[in-house]
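A single protein chain has been omitted from the complex, and every remaining protein chain is retained in its original position.
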Amino acid sequence: MKEGYRKVTICSNREIATDIYEMKVKGSGILGDPGQFYMLKGWLGLDPFLPRPISICDISDDKITFLYEIRGKGTGIMANLKALDKIEILGPLGNGFNLNSKGNIAIISGGIGIAPMIYTMKSIDTPIDFYCGFRDEVYYIDEIKKHANNIYITTEDGSVGHKGFITELFVPEKYDIVMTCGPIPMMKKVVQMCKDKVPVFISMESRMACGIGACLGCSIETTWGMKRVCKDGPVFSGEEVIFYD
Amino acid sequence: MKEGYRKVTICSNREIATDIYEMKVKGSGILGDPGQFYMLKGWLGLDPFLPRPISICDISDDKITFLYEIRGKGTGIMANLKALDKIEILGPLGNGFNLNSKGNIAIISGGIGIAPMIYTMKSIDTPIDFYCGFRDEVYYIDEIKKHANNIYITTEDGSVGHKGFITELFVPEKYDIVMTCGPIPMMKKVVQMCKDKVPVFISMESRMACGIGACLGCSIETTWGMKRVCKDGPVFSGEEVIFYD
Amino acid sequence: MIDTRVKIAQVEFKNPVIAASGTFGFGREYGEYFSLSKLGGISTKGLTLNKRGGNEGIRIYETTGGILNSIGLQNPGIDDFIQEELPFLEKQDTVLLANVGGSTIDEYIKSVEKLNETNVDGIELNISCPNVKKGGMAFGIKSEIAYKVVLEVRQVCKKPLIVKLSPNAEDIVHMAQCCERAGADGLSLVNTFSGMAIDIYSRKPVFNNILAGLSGPCIKPIALRMVYEVSKAVNIPVIGIGGIMDYKDAIEFIMAGAYAVQIGSGNFINPHICLDIIDGIERFMEDEGIKFIEEIRGVI
Partner (left out) sequence: MIDTRVKIAQVEFKNPVIAASGTFGFGREYGEYFSLSKLGGISTKGLTLNKRGGNEGIRIYETTGGILNSIGLQNPGIDDFIQEELPFLEKQDTVLLANVGGSTIDEYIKSVEKLNETNVDGIELNISCPNVKKGGMAFGIKSEIAYKVVLEVRQVCKKPLIVKLSPNAEDIVHMAQCCERAGADGLSLVNTFSGMAIDIYSRKPVFNNILAGLSGPCIKPIALRMVYEVSKAVNIPVIGIGGIMDYKDAIEFIMAGAYAVQIGSGNFINPHICLDIIDGIERFMEDEGIKFIEEIRGVI
């Protein structure tokens, strides 16, 4: 039987860029594959009501790293937590990336979509080209440099790296496998670029309630019919996801 | 104009007896008279929804001491807070005890009703007889001993002091003024004992929403008609309050 | 330059934020925290012809995201209000709505007649009170009964007449249309939802009256839906009420069709909430390049 929500202790929780936080938590039985996520509840009481899905950014020994952006109430409250505070987590959940990938691999992340790609990159033996796009501030670059073969950076305001969108630098033809996580329009673009050229795997986002496949709140349309992001994903093959405009 | 809710910083928050906590907070413009209270909000989000009324247990310089018992959700969350955490407070609110009291004064507290009586005792120049009743564990006794003339203690299980209720030790005839705070049945008993003998002032409790006199949620019946505990009280003259069975 | 003024039933509000009845007393207490003249308007505590002490027992009980209340219309009565409270309120530069409750049509009429002679800017007729003549069923449940009440009150009322609807109405849209037909100049909704709570240890209802009224952010999605549906169905202005806690909530109600909003339980959590919402609406309008509220009213 799987464990339900359990309390873990926060080791550190620091702002690494404007509104971007890195939280490390510690607990027993910490598990997970790259691309999987946890549901987090960093508050007592029922407001916020729903736990929040956050990807595994890294795991080592008994510690998980979460990288998150303040988007609203839940992440805002999480940002207020300090070392030794407790937080409840459920997971690991969902299906991650296939790591038995051979050949030239590209990872493309947009904004906070970088989170799951860190652990993914670290878990793949082959050297990887890491494309990461940001709005203005960049983060986690040192971590990527340590592991990546090449690193490509764009910012929308040109403050760091190339000015523009990350998809402008990406050349699909160079790769045998592409993995991506970021805003839907970016991922849609990546999928279009890779079409008929190279298989692409994308980590989808969707509003979630249960996180375990029961409520059908996170369903998306795929060529195989409705699929649950939380249970059947969050990683899907680029071709199977049906994007809307 | 009065200030609204403002953030103060917790200096310490420790359990001094089972489920009894002493919280010290620090902030600018900390004010209040004995018997007055603050509304406290020690959580982000809207659950709990309402702030909680807590008496001033002590004030010195820019620090207030609150003494509280875990009764439910709100006080339970408060007990989880640590030094350097923030909490929001509104106050001071209500009318406290009249401190220009002359003659022999008795203070009678039951359980956590001791909280407002500490600051009250310290603020009165005359030596005071302090009667405090507890269920089992006693607390804040050293603090009382420092200031009181005589101290009488009862516990319901007899573990400390006299076994029984505090009203069993109290002799109204000895006093010129009586002040009391505790469970309604205790205060009712004190009022009955003092009737036609000595004036008694009681600090009433009532469920509150606004805490400032607008919602009429805390109204109680008095010989003067309906009165708001938060605005017209919490301290009332014993004779004016109409107790129900 | 943005302009937050709104006009409802010929009355101009300097902004669309009104303090809701029963949560703001007669303004005095909040007047200690900010200048009441900043408000779009104030709706008084519910007034009845005669003084009422209100209900016994517990009156306030917290629930998740809200409160159940059973105040029972404690108020000094219309005469005392006119003598003791109105002079203070008249001095404030804000729209004053006298919220009027009653258990018989006759009582409503007598109250309104007295208020006709005062300077209040409008009447907010609360039809959620139990109808003592009809065995306690509120006037606000059945459209036909509400129609009758409003029609009769309209005949005597010389002030703009806003009818405050109960969300417990059988058919809120039909109810609204009946009130419009009966001559209401505007509608405000919602009042509290009928709810209850039980003390499982004493095995008794928490409230002496068993039922109590639910308010607060917990009801917002339902209130918003009702305001949306009603706004689409009537041609008189609607004032949106129910769980508004920040300017975003207020804007939602306005986009759903409300001309103005009322803030109730939120005042208890933050005495400055009305000001914060007024400021927030202004900032939102500036950021979004909205000059007049009408540009976003009812865009949904």
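Note that the chains are named A, B and C in the order they appear, and that numbering of residues resets to 1 at the start of each chain.
The working rule: a contact is a pair of C-beta atoms (placed from the backbone, for glycine too) under 8 Å apart; a residue touches a chain by one contact, two chains touch by 3 or more.
Just so it is clear, the structure is predicted and the values come from calculations on it, not from any experiment.
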{"item": "Selected from A:Ile70, A:Leu169 or A:Ala209 as touching the chain missing from the view", "value": "A:Ala209"}
{"item": "From A:Leu50, A:Leu81 or A:Leu169, residue that would touch the chain that is not displayed", "value": "A:Leu50"}
{"item": "Given C:Ile219, C:Ile236, C:Cys274 or C:Ile293, the one touching the chain that is not displayed", "value": "C:Ile219"}
{"item": "Chain A residues that touch the omitted chain in the full complex", "value": "1-2, 4-5, 41, 46-51, 90, 207-219, 221, 225-226, 231, 244"}
{"item": "Positions on chain C contacted by the hidden chain, ascending", "value": "63-66, 68, 170-171, 193-198, 200-201, 203-205, 210-212, 214, 216-222, 224-225, 228, 243, 245, 248, 251-252, 255-256, 284, 288, 296, 299-300"}
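Here is the rule we go by: only the chains that are shown with their structure count from here on.
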{"item": "Length of the line joining the C-alpha centres of chain A and chain B, rounded to whole Å", "value": "51"}
{"item": "Distance from chain C to chain A - Cα centre to Cα centre, in angstrom", "value": "46"}
{"item": "Chain centre separation (chain B, chain C; CA means) in Å", "value": "35"}
{"item": "Multi-chain contact sites of chain C, meaning residues that touch two or more partners", "value": "64-65"}
{"item": "Contacts with 2+ other chains: residues of chain A", "value": "46-47"}
